[in-house]
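Of the protein chains in this complex, all but one are displayed in their positions.
So that you can tell them apart, the chains are marked A, B and C in the order they are listed, and the count of residues begins at 1 in each.
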Amino acid sequence: MRYLPLTDADRREMLAVVGAKSVDELFRDVPLSARLGAQVAGLPDHLGELEVERAFQEFANRNVSPSQAPFFIGAGAYRHHVPASVDYMIQRGEFLTSYTPYQPEITQGTLQYLFEFQTQVTLLTGMEVANASMYDGSTGAAEAVLMANRVTRRHKALISGGLHPHYRRVIETTAKWEGYSAVVSKVDVEGLEDLIAAIDKDTSCVVVQNPSFFGHVRDFSKLAEACHAAGALLIVVVTEVVSLGLLKPPGEMGADIVVCEGQSIGNGLGFGGPYVGLFATKEKYMRQMPGRLCGETVDADGKRGFVLTLSTREQHIRREKATSNICTNAGLCALAFTVHLTLLGEAGFKRLAELNHAKASELADRIETVPGVQLVNQSFFNEFTVRLPKPAAPVVEALAARRILAGVPVSRLLPEDPSVANLLLLAATETATEAGMAPLIAGLKEVL
Amino acid sequence: MRYLPLTDADRREMLAVVGAKSVDELFRDVPLSARLGAQVAGLPDHLGELEVERAFQEFANRNVSPSQAPFFIGAGAYRHHVPASVDYMIQRGEFLTSYTPYQPEITQGTLQYLFEFQTQVTLLTGMEVANASMYDGSTGAAEAVLMANRVTRRHKALISGGLHPHYRRVIETTAKWEGYSAVVSKVDVEGLEDLIAAIDKDTSCVVVQNPSFFGHVRDFSKLAEACHAAGALLIVVVTEVVSLGLLKPPGEMGADIVVCEGQSIGNGLGFGGPYVGLFATKEKYMRQMPGRLCGETVDADGKRGFVLTLSTREQHIRREKATSNICTNAGLCALAFTVHLTLLGEAGFKRLAELNHAKASELADRIETVPGVQLVNQSFFNEFTVRLPKPAAPVVEALAARRILAGVPVSRLLPEDPSVANLLLLAATETATEAGMAPLIAGLKEVL
Amino acid sequence: MDRSQGRTGGIVSGGAPDMPTFTGNRALQIEEPLIFELGQPGRTGVDLPEPPKVKDRLNGLRRAGEIGLPGLSEPQVVQHYTRLSQKNYAIDMGVYPLGSCTMKHNPRLNEKVARLAGIGDLHPLQPQSTVQGALELIDRLAHWLKTLTGMPAVAMSPAAGAHGEMCGMMAIAAALEAKGERATRKTVLAPESAHGTNPATAAALGFTVKPIPANGRGRVDLAALKAALGPDVAAIMLTNPNTCGLFESEIVEISKAVHEVGAYFYCDGANFNAIVGRVRPGDLGVDCMHINLHKTFSTPHGGGGPGAGPVVLSAALAPYAPYPWIVKNGDAWTVAEDGAKVDGRPLGRLKAFHGQMGMFTRALAYIMSHGADGLKQAAEDAVLSANYVMASLKDVMTPAFEGPCMHEALFDDSFLKDTGVSTLDFAKAMIDEGYHPMTMYFPLVVHGAMLIEPTESQAKEDLDLFIAALRALAEKAKSGTAAEAFKAAPRFSPRRRLDETLAARKPVLRWRPSNDFKQAAE
Partner (left out) sequence: MDRSQGRTGGIVSGGAPDMPTFTGNRALQIEEPLIFELGQPGRTGVDLPEPPKVKDRLNGLRRAGEIGLPGLSEPQVVQHYTRLSQKNYAIDMGVYPLGSCTMKHNPRLNEKVARLAGIGDLHPLQPQSTVQGALELIDRLAHWLKTLTGMPAVAMSPAAGAHGEMCGMMAIAAALEAKGERATRKTVLAPESAHGTNPATAAALGFTVKPIPANGRGRVDLAALKAALGPDVAAIMLTNPNTCGLFESEIVEISKAVHEVGAYFYCDGANFNAIVGRVRPGDLGVDCMHINLHKTFSTPHGGGGPGAGPVVLSAALAPYAPYPWIVKNGDAWTVAEDGAKVDGRPLGRLKAFHGQMGMFTRALAYIMSHGADGLKQAAEDAVLSANYVMASLKDVMTPAFEGPCMHEALFDDSFLKDTGVSTLDFAKAMIDEGYHPMTMYFPLVVHGAMLIEPTESQAKEDLDLFIAALRALAEKAKSGTAAEAFKAAPRFSPRRRLDETLAARKPVLRWRPSNDFKQAAE
């Protein structure tokens, strides 16, 4: 077996040193009833590279790759072009096959990029501090609510109807089993929701999303003021981090915690994961943050270096008193994010955002020309909602049969809500082309 | 422009230091008549990654990838599976973006793999010494003839009719312009050629191929004796290096110089290049070899290390007296070869060869069942010749129209020889499958 | 040293190795600033077309002013991160015996298949008819995981081991709720040697964690456990093989006792690599167990993730799996997403979309490459290697427990007693020898613990050199004269020992332009 360096001769010699007759002896603590005599039944034997590759190519052949079809799907995961150098960098063994930097002297590479990542996240969000990443945006959002509960010692979170339904459900699930209450506002298709009135003295936090799930761009400055007046925190979720190249950052609106899904930068769609959660807050809440933190220090020779720090918040030190149970998170995805954002820089990141907005504007204009289709949004970044004259799900299926990946029917994410049946979410990024928009419009006209 | 780090501000500051008003001043030695006022006309401006990638995807879309079609083409370039770790390794910047190891202290990585490569080549070929690679097999063959001329101080090379026609033509071209004579034996379809009688006192070398272009496996021991008796050298060319896992090596037959095309190991088909030439000889001819040589030595601390050596043979030292004009050759392809061969090892390399032979045997058996098709070969490794009842070229085209890549019509390489019109060369490697052979056989039956 | 080569031009050997260089670089070891110190306005590493001018629809919320991102060109970015990478140790460089982490070989084949068009580039919300191959892939992996563990169900979505613990413990809570026992069963038992994520998870779900002591053999003290079991106990969280690298020999009795009082058995499967293909946790009475795909199944650790932590579930817990899951209907696969009707009462949702697909792909490629035969062999080699290391060091270092271990060898620091050398010092000296240190000071139940997990990926020759180096260090430490030298280690790494106290006392968590650094004013 190509991955196993021990030869039979090695095994014999090693057993002799160990003083065992066979490897079975080393398993003698396993109860007899559970010792398998042979390999696990019903599973195939090992395969060569060529055979494995063929099997995966066959899986791939039974999917429609977004590279082969007009593509307008978003809803929390966005198709962007990732430069080849990003993918090269994350494949370098020194990054790929290293672990959490427990030994800082020989993991300065990882630590320094985490420090750069944390700084980038603070800049994008307009916040003071950020951690070294979360699993993704949705779990980050749930951690943010838990953190707000800790900070405020309250147990009621107010959830916007504009929050991504998956995020909402992750928070609800945490709420249910971790024992706090999550009050969910009704679905906010139009982007007009006002949550200020719902805040009360038990409210630990308000969770909103910008742009909202339906694409609306909102100013939460007033909401932030109301939260602070009531002693609650404002949590702003961003599922399309590219929007921060063009939009006023949550930090400037007064957000206390900002959580973003970072997938758009550096990380491919990957059928939903792994992605990377960005998590930023104010300095005063620093010690209540979940997750790893990288900090600057000096070495024995007085040279600048980096270490994991404030680990007294973490499970491996604090155990049942930890701020979170997180251990492994999203290091390599954070690297991809950091390398891509570094390539973009100020100028590139802003232009990328402009380009996304322009493409989506073009799509919106064109889609409004389809009879019966109505644009819901006044404002949007690179994604918006349209109301179709009939249920969106079968329309999307009909277009898929024509190999057009036309967007997400809102009903897929909110199956319990009949009022959203005709709504379709469409996104256009810098990867959208004329050659893709034309068939979409034509296809829609045919199908509707 | 993403690849250019200088900003306009940098350029201004640098010009100030240089003491020039504009960059134009630095080009003042260019005759006015040749100074272009603007950028070269008629060529487009720069493009982003996404746009460039799309353009190349469009080129690719207009080709038939061997991964999408039954595939039986060989004739000097073979489709083998290359492990993913090989491709990873040659993409590491430390290998990819380094150059010829002129400064050995900081290029021990390159030097050590070249030393390993040279050793591997000697082992495969059964020779005593090898160089650090040539451009490819065909140019290596021409260099071998030149070397034989130098060693023997004679100027007549005898070329087998079983040598790959492209190799033959490269030798003829060198012969014509470098002033020696290349006597080419008639095309040896049946593999029965005997060159011994043609050797005379002016013969510097005899150049044969094993397996021959038509696939025949030959023993050249007698020929070697005859060469040596006449004071000539025997040059054995191998275009399918995998065959050396199963066949008696040329060194054991008495070859004086062995040249192989190394593409099969580690290097993809790549539409014909870059490939890697292996070049091995006897120790006594070492100082007449072309190309770079890596040798072992020690450093100032007495530690083993490697350097380029015997460079008094080379153009950069010897100029017009050099053994060859070669400078840059095939370093990275040699690395791919070495990594792949190291992965294979003794057991894997031999098994790979067995597998190739078995697949080709299976194909031969099956193709003989097609009415009118006649197997020419008694012996072969992974490639053989069949005689069709009609010209092979249109048959191959007809099969291509059915998306079957069925082999090479010999007439493509020997257009001047009407006797080969009906001959088809077919190869089968470890990548051949039942799913590929069946359509070939069925297609042939239809087309013939 | 100082062996002159008698060469023209006179090579002088030795020299003054501490002579500083002007740049601070030391040949291939290159000092590297932060990107923020390298940027210049207007410079970029991407080229994007000029965006067409459109009337913006941003609701007046256009960002004003600079973000503050540095501008670097592509060559700079590639050089910067290449040089940073060269400051890391990694599996690709040698023995990385970090106990409890299973730092095994990460095949490049897995990276390749994960990037295939039609796999790596799929959107999670594409119409299901357009992702049949992807759903089958997940289902195929699920089948392997269930069969290897002997468990009837698996929840695929957790993002890592700790997330899997959350999933499993929520499922237990949900099962208790269904039985009306959620309010009464508030205790979770866990050994003191448990990984920190275990108590952290239980506590987050409102359970009280009660420690159970170990016996002299490093295993759960069965009598003490039985004494602790009662109607208030929701579950036991037990790592097996445990964090001392030992198989819980009374595991069957333990699970029986746990079940008898109506509690559940959560097994932390971080150490599954020791037994995969040889022992099915389902045969041991486990109710649920997370599997760190980044450990046992080799998806890369990536400098701290991403991982994946699917949780296998017993029949009793299967109805309490979270959304989503994959269902095969005839020839078609579907994802049951939120709102799908099911028998039991689903737990809810743990994560957006369908889980760590990129890790599923890699893990499945690893599994198919090994096959059932190769997985078993890998487990055996991992266990043999650990025992070989243990046996080869036991006369110079001090094994924490008697008898054979599983996939990792645990030592305590008694061999360092009175030497002035600590576990930390010993670990740092290993760095100079070209090795990543073992896990230090974990598990907590052993003084100055050193937990060595060689994995199955190291050749015997490499283990032999590693052993010889550790023996040399141990002997040097015991010589009693080397404490200073150990304290000075590491000497050759990109940085020497770092001041962690300073980092925690005055946290600097981000770069700021040095001129306008201000403390947050609030």
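In the analysis below, a contact is a pair of C-beta atoms (placed from the backbone, for glycine too) under 8 Å apart; a residue touches a chain by one contact, two chains touch by 3 or more.
Quantities reported herein were computed from a predicted structural model and do not represent experimental measurements.
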- prompt: What shown chains does the left-out chain touch?
  reply: A, B, C
- prompt: Which of B:T139, B:Q209 or B:N422 touches the chain that is not shown?
  reply: B:T139
- prompt: Which residue, B:V170, B:L233 or B:L278, contacts the hidden chain when the whole complex is considered?
  reply: B:V170
Field: Of A:D200, A:D301 or A:E416, the residue in touch with the unshown chain
entry: A:D301
Message: Just to verify: which one of B:R318, B:K390 or B:K445 makes contact with the chain not shown?
response: B:R318
Message: For the chain not shown, which residue from C:L222, C:V396 or C:L465 touches it across the whole complex?
response: C:L465
- line: Per the touch rule stated above, subunit C touches the missing chain via residues 5, 7-19, 21-23, 25-31, 38, 40, 47, 72-76, 78-79, 82-83, 86-89, 92-94, 105, 107-108, 369, 422, 424-425, 431-434, 457-459, 461-462, 465, 468-469, 472-473, 484-485, 487-494, 496-497, 499-502
Task: Considering the whole complex rather than only what is displayed, give the residues of subunit A touching the chain that is not shown.
output: 1-5, 7-10, 46-49, 51, 83-85, 87-88, 93, 105-106, 298, 300-302
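One rule holds for everything that comes next: only the chains that are shown with their structure count from here on.
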Statement: So, in whole Å, the Cα centroid of subunit A is separated from that of subunit C by 20
- request: Could you list which residues of subunit C touch at least two other chains?
  value: 41-46, 48-49, 72, 74, 78, 82, 107, 109, 111-112
- prompt: Do you know which subunit A residues sit against two or more other chains?
  reply: 2, 49, 53, 57, 67, 83, 88, 91-92, 343, 430
